[in-house]
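Missing here is one protein chain; the remaining ones are kept as they sit in the complex.
The block that comes next holds subunit A.
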Amino acid sequence: MAIEVRIPTILRNYTDGAKAVSAEGATLDELIASLESRHPGIKDRLVDDNGLRRFVNVYLNDEDVRFLGGLGTPVSDGDTVTVLPAVAGG
């Protein structure tokens, strides 16, 4: 079993249009590395040198990972990870 990752519209060009893809790992960081190996380029849209990009929200099941452990958040089979770009502006 793997972890389902739900992909927002704006990043579906990395997933051949798929709304959800599967990936593996024990932490969010590993999960993103696994995503990158299958969908090259996507990692850059999610993280930068300081960790998760400020205007990208990542949720583990129903929780914002910022309130869990950020990139170190443990993930396991059967979890759902949802990526949503923050809606923001000035």
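Here, a residue touches a chain if its C-beta (ideal position, glycine included) is under 8 Å from a C-beta of that chain, and two chains touch if they have at least 3 such contacts; residues count from 1.
Going forward, contacts and distances are computed from a predicted model.
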{"item": "Name of the absent chain as recorded in UniProt (options \"cytochrome-c oxidase\", \"ABC transporter permease\", \"M67 family metallopeptidase\" or \"Formate dehydrogenase\")", "value": "\"M67 family metallopeptidase\""}
{"item": "Contact set of subunit A toward the excluded chain (per top definition)", "value": "8-10, 55, 57, 59, 62, 64, 66, 82, 84-90"}
